[in-house]
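All protein chains of the complex are present and in place, except for one that has been dropped.
For reference, chains read A, B and C in written order, and residue numbers begin at 1 within each chain.
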Amino acid sequence: MNFGFSDEQELLRRQARDLLDRECPTARVRQLMEDELGHDPRMYARIAELGWTAIPFAEAHGGLGLGLVDLTVVLEEMGRHLLPSPFQSTVGLAGMTVAASGDAAQAARLLPSIVNGSAHATVALVEETGRWDAGGVRMAARRSGDAWLLQGEKLFVPYAQVATWMIVAARTADDPADGLTLLVVDTTAPGVAVRPLRSMDATRRMAAVGFDGVEVPGDAVLGEPGRGWATLRRGLDRAMVCLAGELTGTAQRVLEMSVDYAKVRQQFGRPIGAYQAVSHRCADMLVMTESARSLAYHAAWALDNDVPEASLAAAMAKAYASDAARTVASHGLQVHGGIGFTWEHDIHLYLKRAKWGEATLGDASHHRERVAQLLEL
Amino acid sequence: MNFGFSDEQELLRRQARDLLDRECPTARVRQLMEDELGHDPRMYARIAELGWTAIPFAEAHGGLGLGLVDLTVVLEEMGRHLLPSPFQSTVGLAGMTVAASGDAAQAARLLPSIVNGSAHATVALVEETGRWDAGGVRMAARRSGDAWLLQGEKLFVPYAQVATWMIVAARTADDPADGLTLLVVDTTAPGVAVRPLRSMDATRRMAAVGFDGVEVPGDAVLGEPGRGWATLRRGLDRAMVCLAGELTGTAQRVLEMSVDYAKVRQQFGRPIGAYQAVSHRCADMLVMTESARSLAYHAAWALDNDVPEASLAAAMAKAYASDAARTVASHGLQVHGGIGFTWEHDIHLYLKRAKWGEATLGDASHHRERVAQLLEL
Amino acid sequence: MDFSLSPEETRFRDEVRDWLRDNLDDRIREHVTGDDIEQRRAWQRRVHEAGFAGVSWPRELGGQGGTLMQEVIVNQEMAAARAPDLVNIIGLYMAGPTILAHGTLLRADEIWCQGFSEPNSGSDLASLRTRAAIDGDDFVVSGQKVWTSFAHVARWCILLTRTDASETAHAGLTYLIVDMHSPGIEVRPLRQITGDAEFNEMYFTDVRVPRANLLGEVGGGWRVAMTTLMHERATLGVGLQVRARIALDALRALARETVVDGVPRSADPLVRQQIAQLSIEVEAMRLNGLRGLTKVLHGEQPGPEGSVNKLMWSELNQRIAETALDLLGPYATLAEGDERAPLGGRWAHGYLRSRANSIEGGTSEVLRNILAERVLGLPRSR
Partner (left out) sequence: MDFSLSPEETRFRDEVRDWLRDNLDDRIREHVTGDDIEQRRAWQRRVHEAGFAGVSWPRELGGQGGTLMQEVIVNQEMAAARAPDLVNIIGLYMAGPTILAHGTLLRADEIWCQGFSEPNSGSDLASLRTRAAIDGDDFVVSGQKVWTSFAHVARWCILLTRTDASETAHAGLTYLIVDMHSPGIEVRPLRQITGDAEFNEMYFTDVRVPRANLLGEVGGGWRVAMTTLMHERATLGVGLQVRARIALDALRALARETVVDGVPRSADPLVRQQIAQLSIEVEAMRLNGLRGLTKVLHGEQPGPEGSVNKLMWSELNQRIAETALDLLGPYATLAEGDERAPLGGRWAHGYLRSRANSIEGGTSEVLRNILAERVLGLPRSR
């Protein structure tokens, strides 16, 4: 039993912290919030150079053959710095879905360009209902000879604006539990229209993606046709843990900012941190942040080791991180008082990220219900 | 618009406070907790003498023709003093059900003995399912000539041990919304068996009441046969407000005890009330207690004046009081620390009363769902 | 105890309602807002001409000589009809009691702002540092104020300054009325986390204020300021519960109208419990307010228990906004201005705006201190 990080993992964290401290201060984040692309391609190239895009992938595809725990270390730091980047959607969501699909041919085709940083990718799942489950997928893929025809629209597709390809979940059978087929679609394919959505968190980009008679070749299927949900579930579990790790970093930074402020801000002749209304709030923020961290890393370990309760651990991590990040960010703003309500102060960037993360990949209620199911309640 | 008490109401409160301060200190409450009867008949006689049992009833029945607001004033004081008594079940539940039923004949027959204090009465509604609604009533009343036959069991019947008669809700039609008939049954009738239940709150007595082929004469029906739930609903609304008033008094006393203790108990060289962990907790207790009081009296006024939202107001009052009393009592114990966990200290008597009141006549979730329905959500 | 309106009050309420029905429409609701000060002045002038601004003020001051209850009715009806806020709210409710040309105030000919808070004096108002030096017949004011609504359009400012630097805390404060056209005043809009700029920073550099503009005594500003704040909490307080009710109504509508797979979100037992609980607490707040109002109608001064309502309101308003966003699932992450954002992103904006509720006009921490110390008599925690 060892719930600690290896020396290599500590080194990786230090490397990520140093790079992002230097290259991604909030002043830079604010520039990228106004940027049309929404991220810095040179930064992405640097990240790929450092091998972060290679972390969880097999050596056969150019990867480092490390695990989700290592990836989470990097993502926690990215969440801490609010890095605007398609890294998580590319590596943590699309990449991990391919890697976990067991589809060797697609992995060989798709992963190398993720690993070397030359491609961004994403997953198109959610439709008009806003549901993050198989039942929410209504867009059908119809057979047309060897190819599939797609007609419809996907929403809340992360970073579709900059993606080279995306995994599209389409319905090919009338099965409430699954019946989905995953198709790998080029974002430049004829009939694909990417329409950016305006995100409350300008450090995270999303798009609506329209499919107007898009023809997808038969060999674009990821995994087994009709069993797409089972495959995607594995990818989503991993992406949820990535997001939980990111949100932990976000909460951690809010905690630190709040504690630092509470030590220096004077009211009524004492630092506000000397008042229990503030200090006990900070203690609660600590408990929530540490708990989010414990759950995220344990889930990462569980998925890396394919233990039976891995999916449960992932649901727990995402549910808890959703609530913790929101609550910690709200508390943080309250500790800062008026100054925390200004655009100039950074705390709102964290608040908005927390809110985005909370609602993305299924919110806390959604995952609590899944926890209840997985516990056979 | 006037949300204040009349001089007469203030006088009534003063009278109640004085009498109960004198006659019902917690030392006396503790004696009665051990008492088999569970209340003091001389005290009940005194209460009747003072006219409290007459408050909400028409002058035609010997009553004072006052309203639920006035009754709530007295009940708030009783809740404050944890008076062990069948007063609420007799006057606030059974008596108000008869008075609100519009059944003049039964009112003339039953109310005078409640008013003069010679009879205790109660309502037998809940069955094995623990439900406080029409759908929970399965016990049938079968026609047998002019009479009705009862077979079954009722649970959680307040003070059935000392009641002269009770209103029994029985099913006479298969209608999920109603189909009930209310029968006034003597507790001494052949086939009636009263089996005391052990209440966590020893200041409140309850019983299981068995009906083994009990024959009830045809003229024992209260209100219209088959429409018993509509009638009982009016009685329950009034009883809920009585209980909400009582719980307000209970919460108020806990607040006062806690504030008094926080002023004198020293830790780390200062009274604990100087620490915000304690003082802000007390502020929250104040907000909850005042809100419970506002909702209870407004609901009492609304029922007295039969305004359209009266039933909604009653549901709101009970839902809020359930939560407020429980939370205030828990906070109160925490403020007292270790001493509050001892049998010797009184705070646990309030905690247990709050818990009893919370679960009685429908808990907060139950009434919140009713609020949602009444708001046409 | 009587929660109904008297026949006269009912008549008056109907009068207000009729006027609102005839004079208010969605165009006004949407456009008479924010920075469009001329529109807002025009609206206030219409309200005044109709006799609904300064209802309880004496006739000789341009008011209607009406009752406090009538004032409350106007507030409730205006809020319930979602009428635009009056632009001269600070003049009417805070500076009002102290100034001469009341008729012009009611017509909003001149707008007022309030200069109390400073960057280093948030909850601890008594620690403010804006200096007013006495120089002949003038005060010379230098310093910085913050969170000032309307400063960019105001003609007058009620300003709290320190005249005696050797004194600390409450002593040494002086209350001045400052002409915002005076040289040396700079107003900078303060952008908030919503992207709006409702508030301003004000910089004073050697601004000369004639001695005649002193309110109260030199060094006696704290008492005057407390009167102002008491009026703020008591009079504006009546409006809070109506605002909460409006937000709640909107939430209920949202829950009914947000339909996923043919099922309205209002059918979800969790949503039902949450909205019911919010409804109960908004009602409790309304009733607590009516208990306070009853005291005032009986001639008592508004007391510290008024803090209960501000405390409840800010927390409720935040929870209402959070519940709305919870209902919306991923749509909650869309910003104002996105065409798919429900109601144009009003809820996303409202959520962000609500974060300030527990800070502005007395932080929840300070309000709990007031309740603990001044209502419950607990020792000071500071």
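In this text, a residue touches a chain if its C-beta (ideal position, glycine included) is under 8 Å from a C-beta of that chain, and two chains touch if they have at least 3 such contacts.
Quantities reported herein were computed from a predicted structural model and do not represent experimental measurements.
Enquirer: Among B:165, B:211, B:275 or B:320, which one is in touch with the chain left out?
Expert: Of the listed residues, the one touching the omitted chain is B:275.
Enquirer: Can you tell me which of A:45, A:58, A:286 or A:339 touches the chain that was removed from the display?
Expert: Answer from the full complex: A:286 touches the omitted chain.
Enquirer: For subunit A, which residues lie in contact with the unshown chain of the complex?
Expert: 1-6, 9, 69, 259, 262-263, 270-271, 273-276, 278-280, 282-284, 286-287, 290-292, 294-295, 297-298, 301-302, 305, 313, 316, 319-320, 365, 368-369, 371-372, 375, 377
Enquirer: If the missing chain were put back, which residues of subunit B would it touch?
Expert: Counting only subunit B, the missing chain is touched by 126, 129-132, 155-156, 197-202, 204, 206, 208, 266-270, 275-278, 330, 333-334, 337-344, 348, 351-352, 355-356, 359-360, 363, 365.
Enquirer: What residues on subunit C make contact with the chain left out of this view?
Expert: 268-270, 273
Quick note on the criterion: only the chains that are shown with their structure count from here on.
Enquirer: Measuring between Cα centroids, which chain is at the maximum distance from subunit B?
Expert: Of all the other chains, the one whose centre lies farthest from subunit B is A.
Enquirer: Find every residue in subunit A that makes contact with two or more other chains and list them.
Expert: 275-277
Enquirer: Touching two or more other chains, which residues of subunit C qualify?
Expert: 365, 368, 381
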